[in-house]
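One structure is given here, and the rest of the page talks about it.
Only one protein chain is missing from this complex, and each of the others stays in its spot.
Chains: A, B, C, D and E, in written order; residue numbering restarts at 1 for each.
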Amino acid sequence: MRILIVNVNTTASMTDTIRAQAAAYASPGVEIVGLTPSFGPESVEGNFESYLAAVAVMDRVVRYDEPYDAVIQAGYGEHGREGLQELLDVPVVDITEAAAQVAMLIGRTYSVVTTLERSVAQIEDRLRLAGLAGRCASIRASGLSVLELDGNPGRAVDAIVAEARKAVVDDRAEVICLGCGGMAGLDRKITAATGVPVVDGVAASVALAEGLVRLGLTTSKVRTYATPRSKTVTGWPIAGGFPHAAASTGRRDEPRSR
Amino acid sequence: MRILIVNVNTTASMTDTIRAQAAAYASPGVEIVGLTPSFGPESVEGNFESYLAAVAVMDRVVRYDEPYDAVIQAGYGEHGREGLQELLDVPVVDITEAAAQVAMLIGRTYSVVTTLERSVAQIEDRLRLAGLAGRCASIRASGLSVLELDGNPGRAVDAIVAEARKAVVDDRAEVICLGCGGMAGLDRKITAATGVPVVDGVAASVALAEGLVRLGLTTSKVRTYATPRSKTVTGWPIAGGFPHAAASTGRRDEPRSR
Amino acid sequence: MRILIVNVNTTASMTDTIRAQAAAYASPGVEIVGLTPSFGPESVEGNFESYLAAVAVMDRVVRYDEPYDAVIQAGYGEHGREGLQELLDVPVVDITEAAAQVAMLIGRTYSVVTTLERSVAQIEDRLRLAGLAGRCASIRASGLSVLELDGNPGRAVDAIVAEARKAVVDDRAEVICLGCGGMAGLDRKITAATGVPVVDGVAASVALAEGLVRLGLTTSKVRTYATPRSKTVTGWPIAGGFPHAAASTGRRDEPRSR
Amino acid sequence: MRILIVNVNTTASMTDTIRAQAAAYASPGVEIVGLTPSFGPESVEGNFESYLAAVAVMDRVVRYDEPYDAVIQAGYGEHGREGLQELLDVPVVDITEAAAQVAMLIGRTYSVVTTLERSVAQIEDRLRLAGLAGRCASIRASGLSVLELDGNPGRAVDAIVAEARKAVVDDRAEVICLGCGGMAGLDRKITAATGVPVVDGVAASVALAEGLVRLGLTTSKVRTYATPRSKTVTGWPIAGGFPHAAASTGRRDEPRSR
Amino acid sequence: MRILIVNVNTTASMTDTIRAQAAAYASPGVEIVGLTPSFGPESVEGNFESYLAAVAVMDRVVRYDEPYDAVIQAGYGEHGREGLQELLDVPVVDITEAAAQVAMLIGRTYSVVTTLERSVAQIEDRLRLAGLAGRCASIRASGLSVLELDGNPGRAVDAIVAEARKAVVDDRAEVICLGCGGMAGLDRKITAATGVPVVDGVAASVALAEGLVRLGLTTSKVRTYATPRSKTVTGWPIAGGFPHAAASTGRRDEPRSR
Partner (left out) sequence: MRILIVNVNTTASMTDTIRAQAAAYASPGVEIVGLTPSFGPESVEGNFESYLAAVAVMDRVVRYDEPYDAVIQAGYGEHGREGLQELLDVPVVDITEAAAQVAMLIGRTYSVVTTLERSVAQIEDRLRLAGLAGRCASIRASGLSVLELDGNPGRAVDAIVAEARKAVVDDRAEVICLGCGGMAGLDRKITAATGVPVVDGVAASVALAEGLVRLGLTTSKVRTYATPRSKTVTGWPIAGGFPHAAASTGRRDEPRSR
């Protein structure tokens, strides 16, 4: 089984971190391939960057030309999962939703601790659209940017732990979801400080993606996520070096996975 | 890894079917143990029977004296999952919720096709409490009882397929969940008739339970699912042969899993 | 008119208190009968105990062999009301719901002040399922257990009043519901401290149960609360001394009330 | 105990019918007084008429100069209950809400069958504001006006029964609420046709109003329903013959009930 | 284009203020006519006063005998808009809803800062019924009455700014709506203190009413806001000097606007 995990930003070192985190939780025999978009922002914080990342992620995945069994979109609260579901036949798992689902299995409520204030609304909207917001106790921002977190995770712990504690005590959260791919590895410290389980979205996504593949299930194509219709698309894929003929059709007629 | 799957009724042949279905989807090295309650109804249809089954399931699980890693409650729409979560430290997965979660990963909406009209409200309530009802398009009853289904699954197909088709066409469901353990094996016929993926709750539960174990996550004990307090409990466990001393304490101080 | 009021725990002195509170609010000519389950926990705090109590309450009521007109389940936030509604033809009133309904008649919002943190979620779930959560401002825990409250109600007042005041000031509650049968009699002190009316669920249930009987209304049997189907039930009723023949049928064919 | 029941329209014969229905369900020793507004429409169908009726009902009640213990507003889905709650210290019960509450005690869902299409939205809004819409399966209109219903109830039965049956079969209602004061007496026919209990709002209100009085509970004055502030009000009470001095103060400082 | 803006209270100086605020935002060629009810309270705070004002506003508008193109009801959180919509063919805009709509166009969430605590519930209910509450972060009361605000707006600023700041910081509001007609002119100070845009409902209503007229759209008459049926209405219009013949018919058959 091969699972693609796609970073949403163009910082290759973050792709490495995410890939390693995913691989650490993969079952024996499961290969994790990390992909980095070829355009877009160095970190994704806000809607403009998130929309751009959505297209960059789709672009990167459809240009991957080996067979694979599932795709994980590794941006917390980002746009784009529905587009991937239309383009692909294999299962697509978003880390925001995977973390929430896993949290709901082990506690009555969960809170998300993320980076910046501006990401809170996006995460809330994604959870609401996914039908997973009902048991969300709160979404809290630590005030640290993605790159600050990536550059110095040690320094970030205090701010994240402080918000996690407020989530447990004030918001009555029973589980904490780490609201950024760069937070992987903080789970023990947060559990120690709060006494509740901590869910990392990347790890959770690996578990769910593996499960879907083993169940033999793929995205329903009956209505919302039906394959895009055949039509003229100008300027897609948009990264350098893409095949021009394909650019105008979206490569819809080609096989996309094993 | 050992996963207990507990039937909610006292019909041992149904436990066998459920266990086999679970085993068929388990990863290599995962042992599936099927348990049958020692008291309760031969099939569970309605709240009285479901409450009785909830206690019978808890009774059966706490009397299992080998180590295990996770428990699956294999009754669709039945009471009791929260009680197991309090009593145990290992993850507990309910097939109703597992099916819904998996369905939400592969389609925007799902419908449940169950047995009798009287079960519809129970399933709806369980999904609502679990925070998973937002993407539920409908819950439909085929009109067949659990035992009719178990006795002659072939005969049941038409009724179930008919409701599944209405769910897809009229209720705009994009995935169908099989709302009864006894429906395992009908997935291909329903997919053929409706063109949408079909999720069996037992299989889905195995995937999720395995995932939780691999992630090293267990139920949050911080508030709602905290271990029961130490107090005098009369008449529990209630089945024959249990140790009397334990009966008055709920065996709370003993290890419950490996 | 005879109304059964069933304690959910096995502490007989609490049954007496509850029965006396109910009798104090009953109209002339209404007889209140207090029942204590013959098995289960000495106090009910959490889901495991609540599920066990649900069965114990059903067991106790169906073994009561005099005619009666209505049943009150006197546990705040506990499971089981739907099961009683299936088994019986007479009206069943739950004190959680009765308190909320009465509160909604005399104020725009209400809060519940209960015992332990672990009960908050259960109460919230019961109100939500009953369709009565929309006007619930908050559910607050005093931190006192049921038995502490029962043993020394005087000592409990301060903690309860403190939470009630927060409910009124911070959560904008306009009515307070006493979230435990053992809190009866605290209403005046809480009203004095907060300036809002206080509703005791036991008293409220008596008013509603009497009202239903006078209106000649009984539980709808059309779908959700239909009488259990005829089938083999092993080990029910489960308390000592029950008639064995009945155990396997749930006594479904016998009259249950006058 | 004396309970005022106020018709919302100016048709005195409908007041008589409503009063008789209320009296038929009142406990011994409870006096029912029927009041008719001195201005407003002959029947209330729509918001303009309902707002006018709201003022007319308040006008009529505050001019009643005998002591009383509770007030019932006998218009289904009409405005004004909150105003009465501000003006009075005794409990105020609205038949729309009373019927819904009683229905929710005896079934999982209820539907309302009312007169004209234009009343459906008003009823829905009143139930939603009261926090009682969650278990409402549907609100259906028979197409008959209030006066047609009042003039020839026999003729109305078929249309009402037809909608009630659809509510039970198609909308899954388990209880039917009669959505107009003039429908009293149709309950048996509807039960015969549908097999579900039928709740008349007038009767239900009597039961709830009696209950509130026996519980010694009155409207919370802490915030939303606080007594109106002392200020200059021109043209109120507005009906002929009212004392002019009082007109400018709203009679706020005078006792309003025993 | 002529737009009527109706004050909800009988204080003529407030009508002047409201009219001036509206005129300041009207497009060239749009005439703003201010109307004051001929009966009702000097300020509207609470349901009793609001219901009376609803009728007084309807009374005033239907007695206006020049042609007009739209009507603005200038009371924040008050009853009555639906009645006007039934009586009139031209568009009716309520300042509560207009402010919320405009706020939702320029921010993800909004809070309302109003006068007294007792008005909070009314505003919440109006927003909920209008389907505009989903993005409402909070409704906060400054504690100042309408007349205090009108008499000394300078003094009111601090209290209002303090609540607005809490709304932005604690409730995460991104826009502030001024919850009282008398607050016009405070927008700059609140923006300076909070950094978020401030919406005045009167100004917002002018923009929306103009827009509706230019779009050629009027209230749907198909069901909820259908013209009142022809029937006997006693005592309406209710202000002194009204034509008696019209009083009994509600003037339904006469043209109401150009």
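Here is the rule we use: contacts are C-beta pairs under 8 Å (C-beta built on N, C-alpha and C of every residue); 3 or more make two chains touch, one makes a residue touch a chain.
Everything numeric in this text was worked out from a predicted model, so none of it was measured.
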Q | Touch with the omitted chain, as defined above, among D:Ala121, D:Cys136, D:Val199 or D:Leu217 | A | D:Ala121
Q. Looking at A:Val8, A:Ala22, A:Leu35 or A:Met58, which makes contact with the chain not pictured?
A. A:Met58
Q | Sole residue of E:Glu45, E:Glu148 or E:Glu210 that reaches the chain not shown, by the stated touch rule | A | E:Glu210
(Q) For the chain not shown, which residue from E:Arg2, E:Arg172, E:Lys189 or E:Arg229 touches it across the whole complex? (A) E:Arg172
Q.
To test your reading of the contact rule: which positions on chain A touch the chain that is missing from view?
A. 10, 38-43, 45-52, 54-56, 58, 79-80, 82-83, 85-87, 117-118, 120-122, 125, 128-129, 145, 147, 223-226, 228-229, 231-236, 238-239, 250
Q) In terms of residues, what is the contact footprint of the unshown chain on chain E? A) 25, 27, 91, 93, 97, 101-102, 104-108, 130-135, 168, 172, 174-175, 194-197, 199, 203-204, 207-208, 210-212, 214-215, 217-225
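Note that only the chains that are shown with their structure count from here on.
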Q. Shared interface numbers for chain D and chain E above half of all numbers used, same, or below, different?
A. same
Q. Distance-wise, how many Å sit between the C-alpha centres of chain B and chain C, to the nearest whole number?
A. 28
Q) Quick one: chain A and chain C, Cα centre-to-centre, how many Å? A) 45
Q: Check each residue of chain E and list the ones that touch at least two other chains.
A: 120-121
